[in-house]
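Here the complex is missing one protein chain, while the rest keep their positions.
Right, chain A next:
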Amino acid sequence: MDCVVTGSNVKVLAKAVHSLSRLGDELYLEPQENGLALRTVNSSRSAYACFLFSPLFFQKYCFPQNSVLRCKIVAKSVQAVFKSLSSLEKTVEKCRIELNSEKSRLTFTLHCKHGLLKTHNLSFQDSESLQAVFDKDSCTNVLTAQPKLLVDTVLHFPPSLEEVTMSVNNERVLFRNHVEEDTELSKAMMTELCLSAVEFDQFTVDTQTEITFCLKELRGLLVFAESSSLPVSVYFDEPGRPVVFSLTDSVLEVNFVLATLSEEFHPHNCSNSNTNRLPAPPAPDDFMNDDMDSYIIAMETSEVAGDSSCPLPPQDPLIPQQSKSNEEQHKFRVESESEDEDEQQEEEQETVEENGRPPNKKFRSLFFGSVLPSSSQMSNKTVRSQKILASDSEDETALDSP
């Protein structure tokens, strides 16, 4: 493979690399007939991202016609090539990417001003093709927005927030922070942002639904989207099915596929706001509605004044148990094709290993589609001791996966 990127496209490529490195530790590079694909998947395999640069993106694009080349590189080392975006813009005129399979070298050559050449030789591993299977065209809900709208939206949520819940109906989209069931609600600040349908360029909602996905990965995409000012399209269905954020341009296609929490893991506070929730009609004068006195009464009569002001989160008595049928629904898997048997076995071993440990966040794993209920979900009248059991086992996995 040999390709050359020039001018402002170098910066686009650099931003793409930065965006990918926010998500995954390894970058999968694959020259294809329809362009150069850069992909990554996050460590819990709940998020996958792919940038496909069409041949027209490059000044020169040669890819091996007869052999298949796929390689896996440490994301950090590629990021290092494009370290400073600002100086890159000023100094780099041309970037050449060569993949030499005989020497097992991936070479980035930056042609800078004044004839300066910077060459980065990176080693890589052969790898299977990383390809998430998703079908965004079959999604019933599609929203398209200018990146600014989404950037302004996520701005309202704290950087530490892991997941955000998006619920849609025909008129509006509501974003709010997703709260883990075990968080103390009296400590958690809840944020809700309502966007009306007219703020979107396209707003197709066939089924009212509510999905929860990772915010960090979305932020990674938005950084890229904002710099390229390309509209972002969001494709999604029901909870548990992946949500796809996508940008398209004549020479570029970007897809971020994020796992969503499946329905049974939605916390109790969603049950009343589930699919049919209408925007709360703003009362003309809600001063009289917000009466706090009942709290005070509770407090004054209770012996433990401190505790009653922070009621425990109500337990949903009917958290459905994990059903087998879930496994049939998984449309979203990553195909891995390996050229040699050994690798395949290795891959399988990896599979087992991956499968053996619960995904961090009870997300449906993109690869294996398994949802592992923690013991706290199994019993509803969970006493605290049981919750501790569950969190212990999670701690172990946290140690396993850095």
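As a working rule, a residue touches a chain if its C-beta (ideal position, glycine included) is under 8 Å from a C-beta of that chain, and two chains touch if they have at least 3 such contacts; residues count from 1.
Note that contacts and distances are computed from a predicted model.
*Asks:* Report the protein name recorded by UniProt for the chain absent from the figure; options are "Probable glucan 1,3-alpha-glucosidase", "small monomeric GTPase", "Checkpoint protein" or "Phosphatidylinositol glycan anchor biosynthesis class F".
*Replies:* Going by UniProt, the chain not displayed is called "Checkpoint protein".
*Asks:* Out of A:E199, A:E226, A:D249 or A:E263, point to the residue that touches the absent chain in the complete complex.
*Replies:* Of all options in A:E199, A:E226, A:D249 or A:E263, contact with the hidden chain holds for A:E199.
*Asks:* Could you tell which one of A:S138, A:N170 or A:T191 touches the chain left off the display?
*Replies:* A:T191
*Asks:* To test your reading of the contact rule: which positions on chain A touch the chain that is missing from view?
*Replies:* Missing-chain contacts on chain A: residues 146, 149, 155-156, 158, 185-196, 198-199, 269, 286-288, 290-296, 299-300, 305, 309-311, 313.
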